[in-house]
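With one protein chain held back, the other chains of the complex are shown just where they sit.
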């Protein structure tokens, strides 16, 4: 999967609104008092931790929206690996805007780099198998598009982006429909021809029912390694297989070895810690 | 600190926008296909993990904004402790809306409860001292107000809400001003009479400079326990003392025992994992 | 395909903004001058033309947003057929709000019913074959979600809703990639597992290339009936087949008889005339 | 009537929102996969049909908002006539942005050009008389300002822009007021001195009543040609005369010959088909 | 002129945004600390000064948007006269919301009542003549619609609401066109049939030029009383006459006695002091 930057038109409203959230009504009263109008500063954005970078466009935009005179020069691109001390970007220009936008810029980069780093680590743990790491809809409210981007920056792939771009039949849906087969039937007759359908199954019996009904992908939820293996055999290429539940760095390798196509992990977007990144004043 | 609910007018735009983020252009195509118009469901929101709950108003609003016919009855209030299995709320009404809003509701409650739970744990770790746990501006973009609320729900206190409601002189400000004393002087002559001023100091020498200049609060950043202790003595009640840097469950008790008034922790809002909470269909 | 109402949260911003567009800064100065505060009116929304109705929820919302005291009682549901004179809804309440919202309500219903009616007519023309009528992205700016809904109300199906919910490789994409095969390869390695891929082909040679590369759907653009027929044979169930180009009431039956699965028509959303619907004052 | 471009500040929100409607959460996944970052393209926007062009500023803005590096060079101006093959604009720059904005740009230009073309045709049909073609408030929700502009581009004139910039007393208003005279009286005593008042009349008796009351303009609705002629005589220059109802290319000339000042046509904005315009890749 | 309430849909965004401006990120921290959840209060909104009331709907909305449980019962209507001590409204309900919305509610009512009161005083000063007091476009940014409403509440009339609902040819326009006659000619050939045209003239020579060209209204700017009188004679009913410049309580009566139809005063909306209104806690 290529890492294509998100269009500015998509991310600008998020960055702008976040700056306004921080500036409040009166703006950066500390910096306004301290940095004179003509004061220029040079800072370096640097990693304090090992990981993978994501979100530099959002940081660049934060500085630009505060003051277009600030130059943000990246030393590496989203998706790059860093170690403690790696220089990520050089920032030069009016000190006022630089200090005022610093926290917002760092909040974006450290959060998205945290997601990218967690994805990269998990992807490395399953690199010996064909399984890819994918994220879920358990994303931070209002940040889904940029968090899904961070997953891609870390080498992972994306599950659906919302309730409308693919159908995912979950346990509650099956319960309401009265069975896997009926649920699939209802969805298939409802959605357009360019919508894929996935069904979540908890047992091999449900899996067989789904395969008979015909399905694009199956989510094997919380299954034992044995069941996952048998599930993959049963599917036998007729659908994409996705494992989920209790995935972490320790369990992922064995799950991947069952032969599933995808391993989905909510943790990447709802609980990955940030990557420690800071802005240091030069000279 | 009392836990007063945020006014609906403040949180509704966030919940509404998050629902729209998930619904996209076509809405919940899976549920629309499966749940007939008249179908009614009863679900229980339940904890899967031990922790402290926060964000129930946002969950209630998510269901109400999707379908006002859904009744959301809380079994406990924000700030309450739960253990695996604790019923948090009963939800009853049209199945369509309930399933469509489920993920958004859970994303809010599990994230905010994660913050509350982390705060509560850290607060408990310093309960033998007078220090209170406070959060920082390292919050999730666009969610600052509700994350600061979650910190209060967990028994913590709030640092400033943005760049404009208090002055915090940080290392880069001191560098630009050319010294702690000059930085404080510039800020004091700039801000209004209802604005408090805090200065970040790295050394006891800087602390002395700040105390001579006169200051409302000092942030003792990354100091050794010894220095913290000496700092508290030096301050001797003339300013509020706040410790920060490398705070976690292991280090917090000793930091608190130095006698500082506050311990600030960015981790609470930027890296606390969510609290596992789910929605189970009843009968 | 079931006709499930769009969630209010999705359509309310559109209706609200459209009312504001009409009210301007000073509101309905004519009605304000003429209808006294307590004046109550009863009107009937009635068809003046044969067709299929769509958009009643938007009309109901227009009246409700102007004045919640107005009662909008539908006599039939979206998707219903009408003939000249058919009563669609009874509206009762304060005359001021009713007259002020009348044009906005009618603009929504007549436009969406125009789309539904055109879709229904075209669907009827191909009812003897298996082909379904689908719309395109040639929709009115800002109204895509409700126009796609109107197509469903008329018995048609929806193509993708935007650039992000399915991949559609068009002629310009093929030109840039340097061939159908390479274009498919690039897209497949880029998109997530729940994204379907369709390719537009102009010749049977391109179609063969696409089928060898493997593809979910093919758009047979502007092909002769003979080529369409041969194309369907070639595909032989390995992909969904969609015909487009010069589709109208006269050409559609023969196109459908070639055996294609779908016939896509931009005309439904960019050029269908409205259905004539009016509001008549009763007694 | 001069054709003055709409200020960018008025049209940018519409174009921006329409791009976001199409990009969704993930952007243009097809083009992102296919067009490499540095890939540059040259395309020509060309007419496929005879007509009059409108909306080039909106198209230019669509490309600029996606990528400011795209150059959009118009070959002719809004209001110009085209025949099949006429080059309208040359577009050069990054292929990614160009393909991503193509559909939105075309949706604007083809829709507005459709309105301009219909207006021009109808205007030509009445060119032998003094009557001018005017549009109504039956415009597309959210697009009123740009559709009224398109009518001007086609040589037509604009009726009022909303409920607040002029008073139009319609049949339902007359019914509530209890008569034409009383309706006019109420409105005149209510509105400001810079607001014109028009009244819709169905009969010559009503027309006489209106003229006695004094009025700026009369809308002669659905009258026979004889009645229109008699109406114009009756008015005798004391008010602007406007005919409406059942206006089309066949009926318009005779209506114009009755001597009315204006002929208003809802069809121009609610039902005119688009003008077929396409983007062709060069070399 | 009737005083018709502005539709809620027009004023709600203003009130909502103003509440958010005051609540900031953390809400009303004082009231939250002091007023317990169940605490109920009764307050009376009362005048402290003689004047005319306007804006009660905005105040009512401020309380309702903060807490729908608050009841706002008006004792009189917009346009009513008050003296010090007059009870305007009784407010009952949860103390928290009441205190949090108090300032916003008062800011609206006192400002709009200030405008209404100034208008009423000036109108009374010219009551012996036929002239009416009208406002201008010199309104507070973002509050034009409600300030124009306040002028109506005070018995005045409204000039145009913006640059688009009527044409007003001012001195700079005349200078650019090269003369009054040419300016009128250009505007008349540009605007629609429902747009009135007014021209500002500084001399009687310009006035004659305007009358020959034909015009709906003339703005006699900064003329002496003698010139105003001669201007009115010259016009002789052929256009509406409006005087402006140096209008105040002392000069207005004589200006009115010159026979002009309208006297326009920017002061009403840009400089009228507020009417002192307060909220008193009962029992």
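Labels for the chains are A, B, C, D and E, by order of writing; each one numbers its residues from 1.
The definition used in the following text is that a residue touches a chain if its C-beta (ideal position, glycine included) is under 8 Å from a C-beta of that chain, and two chains touch if they have at least 3 such contacts.
Bear in mind that the values here come from a model prediction, so they are computed numbers and not experimental data.
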| item | value |
| --- | --- |
| Chain not shown: contacting residue from E:9, E:23 or E:120 | E:23 |
| Residue among B:67, B:147, B:200 or B:242 that touches the chain left out of view | B:242 |
| Touch criterion as defined above, residue of B:19, B:116, B:142 or B:166 at the omitted chain | B:166 |
| Footprint left on chain E by the chain that the document does not show | 14, 17-18, 21-35, 39, 41, 43, 95, 99-100, 102-104, 106-108, 110-111, 114, 137-144, 161-165, 167-173, 175-177, 183, 186-187, 189-191, 195, 267, 270-274, 279, 281 |
| Residues from chain C at the interface with the omitted partner, ascending | 21, 24-25 |
| Positions on chain B where the hidden chain makes contact | 1-2, 4, 134, 157-161, 164-166, 168, 189-190, 192-196, 198, 216-217, 240, 242, 261-262 |
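Convention: only the chains that are shown with their structure count from here on.
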| item | value |
| --- | --- |
| Chain hops separating chain D from chain B, counting only touching neighbours | 1 |
| Over-half contact-pair match to A-C, picked out of the listed pairs C-E, D-E or B-D | D-E |
| Separation of mean Cα positions, chain E and chain B [Å, integer] | 44 |
| Distance from the mean Cα position of chain E to that of chain D, given in whole angstrom | 33 |
| Interchain centroid distance [CA atoms averaged], chain C/chain D, Å | 22 |
| Interface hub residues of chain D, defined as touching at least two other chains | 21, 23-27, 32-33, 100, 161, 164-165, 168, 189-190, 195 |
